[in-house]
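With one protein chain removed, the remaining protein chains of the complex are shown where they sit.
Chain lettering (A and B) follows the sequence in which the chains are written, and residue indices restart at 1 in each chain.
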Amino acid sequence: MSAVVTGIGVVAPNGIGHEAYWSATLAGVSGVGPIERFDASGYRCCLGGEVDDAAIAGVPGRLAAQTDRWTQLGLAGTELALADAGLDPSTVDDYRLAVITASSSGGNEFGQREIERLWAHSPEHVSAYQSIAWFYAATTGQVAIRHGMRGPCGVVVAEQAGGLEALSDARRALDSGAVAVVTGGTEAPLSPYALVCQATSGRLTDAADPADAYRPFAADANGHVPGEGGAMLIVEQAGRAAAPYGTIRGYANTFDPRPGSGRPPSLVRAIRLALQAAHVTSEEIDVVFADAAGVPELDRIESDALRAVFGPHGVPVTAPKTMTGRLYAGGASLDVATALLSLRHQIIPPTIGPAPDPRYELDLVLREPRPATLRNALVLARGYGGFNSAMVLGAAPGNTDGAARSDGPHRTDD
Amino acid sequence: MTRRVAVTGVGVVAPGGTSRKEFWDLLTEGRTATRAITLFDAAGFRSRIAAECDFDPIAAGLSDEQARTLDRAAQFALVAAREAVGDAGGLGFAAPERLGVSLGSAVGCTMGLEQNYVAVSGRGRHWLVDADAAVPELYHHLVPSSMAAEVAWEVGAEGPVKLVSTGCTSGLDAVGHGARLIADGQADVVLAGATDAPISPISVACFDAIRATSPSNDDPEHASRPFDRRRNGFVLGEGSAVLVLEDAATARARGAHVYCEVAGFAHRGNAYHMTGLRPDGAEMAEAIRVALAEARIDPSAVDYVNAHGSGTKQNDRHETAAVKTSLGPRAYEIPMSSIKSMIGHSLGAIGAIEVVACALSMEHGVVPPTANLHEPDPDCDLDYVPLHAREQRSDVVLSVGSGFGGFQTAMVLAAPGRAG
Partner (left out) sequence: MPEFTVGTLTRIMRECVRDAEVDLSADRIDTSFEELGYDSLAVLEIVARINQELGARLPDEAIETTSTPRQALAVVNDALAERI
């Protein structure tokens, strides 16, 4: 049984819908800027990747009233993904449809509003919807209800690594008989309390200008920019869709040893296990979508791992998330979406920002996209605390013939 | 590959019993641990009852730093994990790369988030909260996977580590996913369980708003009354349970004590409503059917059902219907009890606590009762083991759970070698 991605729904700071997102990404157009949702000028990190409100304009009022922006982004992304896949859930036995999302910080803005009402006023001021809007399972629940999906639904939390974990769980659900799974994730971390919480991780940039912020692998990397949005994906067994984006070939996740144990970080082992699971050698990986933490110590660990597996400058590496910020529960899914678009169009999207520190010995695709023959992509995602996930995606058959092709979601000439 | 999964150690932090032994004593004696809330001043709330753990982190073995910086739910999980590891005889036999964690939690570090919110917002006065008043570990409270990380660090796990957050089925789901890691060959040993510590104003207020919790504030000891005609909502609880799951062949080879095997696990969603349940319980029945099929055990062979039994009007009817549908006429002969009657509903944690109760039930040959059941609801007419524990050897136990978001989960535990 081969698991393929048949639909992509992107809600990103630099594009809504995968066509707009992909055009912006190839052109190096960033969605990062000063946070506008609230006055963040008093905070050390005042930059964010914000999604245009147009993304959620289609969420019905009844649903909008009982959900956080995070879930609304997920609902919007799911609509886009289902349309992109050409999948009408009502035509499938609903026990064979499932929803498995990654969460990270949940319904931040909704929750802050309600907890404020509680403490500033009284318990009676808490909404009846608080019980269903803030908790980490809200998006999976609402998507499943909206589209009538009664199969094995799930929610995983691993911060930025969760999206790969969810996709792996989706593949397993297909193995057990599901026909299609809505997976991926979104995040809405740009509200004051959530931002203040993130700041304590020590990983947020304090650069005031987007041009200076979030510079993974640079000698002067100074932290990341937080972003909202993500991507929802439709995963199915191979065979229904005429032109899937690509195949999930292998996945592995490991956890770093406890700090101070003296044992080495385990990202390199996650990469090797993923390659093994995919039955590919490192030579068969044509591009790496890096985790790109943008924090020097973490960048060093990642570049060490890449060097160990691929050799110095051994594989093209890119981090389009420099144009969106780190999207936590939405991040890895957006990376997967981007990798699949890469495989479809046979072109590597760029990273924006300065050149990498030469000691990392990285072939970082900078500023301009790079056409290439791409058979397999490796996506890496690390979650705060020590979560390491690695996934190998394979191009759809026929994609690798010749140079980059023009855009189009349903090619049938393969 | 599908390997068999054995339970070789269990640990519990629960209301009325912050250790495995105390927990089991409470259950078998049919005592309740529900009382007036003491963890905060609950005057002004509709439901002022909870099942609280009498928990002292230092006395429980945590360090000063852990007591000061970890959320209460994380503290529970560490203590439960330690007890489970001790019960399994230590994990020295496990290679770190093959040791994983699967932890569930519905509401993560709610207390840590709320307490810090009060500080940074000036008790809700400022939308633009004060970053300078934030404690250094605040990000750990924001993203609940930090709790899985704590357990992983505690046991030295470097294999797959996951945090499952599917509302009130998080506990069952985390144990199920943990078992799958072993069955699928991704890990050989997994610390699987769940934790929640939601007894905090925001949680109590949000359940007040939807009238889900019992307002029987004048009689807290008897407020949790699953399947009883006069039931009026669940009692909010807190706690944690962790199990050591191992590849059964390895467990046998090292002479480990085995409580039971995780023989079947299945979950479905009702895709109906975020909080409402249809009375027919169809999706729970389907989860039960699939879990039994995975275990290759006939429905007629179930010896005991550990119910979700939250004590809301709708749940207990929904679940009764689901059990009748999936187990057929024999459902009337199978004892089915809810320990939430004694330890309340600890949201994401309770599913794992209930799995431990099932394992102990199989170990000791005793089925725990449903406390406070004096007048059964006519629509709930199964054998809910009212008031008194019952001696019964159980080789096959079914544990079910249901939660906000429509999640429905079933797990089948079987005596070693019993599953097909």
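Basically, a residue touches a chain if its C-beta (ideal position, glycine included) is under 8 Å from a C-beta of that chain, and two chains touch if they have at least 3 such contacts.
As the structure is a prediction and not an experimental result, all values here were calculated from the model.
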Residue, one of B:G156, B:P215, B:P376 or B:P416, that touches the chain absent here: B:P215
Contact partner of the left-out chain, one of A:S127, A:T183 or A:S303: A:S127
Identified contact with the non-displayed chain, of B:M274, B:A321, B:L373 or B:V397: B:M274
Residue, one of B:R4, B:R46, B:R98 or B:H141, that touches the chain absent here: B:R46
Residue ranges of subunit A at the interface with the undisplayed chain: 61-62, 64-66, 121-122, 124-129, 132
Touching residues on subunit B - with respect to the absent chain: 46, 209-211, 215, 273-276
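Everything that follows uses one rule, which is that only the chains that are shown with their structure count from here on.
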Residue ranges of subunit A in contact with subunit B within the complex: 38-39, 42-44, 66, 94-95, 98-99, 103-106, 111-112, 114-123, 126-128, 130-132, 135-138, 140-142, 144-145, 147-159, 162, 165, 169, 172, 192-194, 196-201, 253-259, 261, 263, 266, 269, 328, 383-387
Footprint of subunit A on subunit B - complex, ascending: 44-46, 96-97, 100-101, 106-108, 113-114, 117-118, 120-121, 123-125, 127-131, 134-146, 148-149, 152-153, 156-167, 170, 173, 177, 180, 184, 201-202, 204-210, 212, 266-275, 283, 286, 403-407
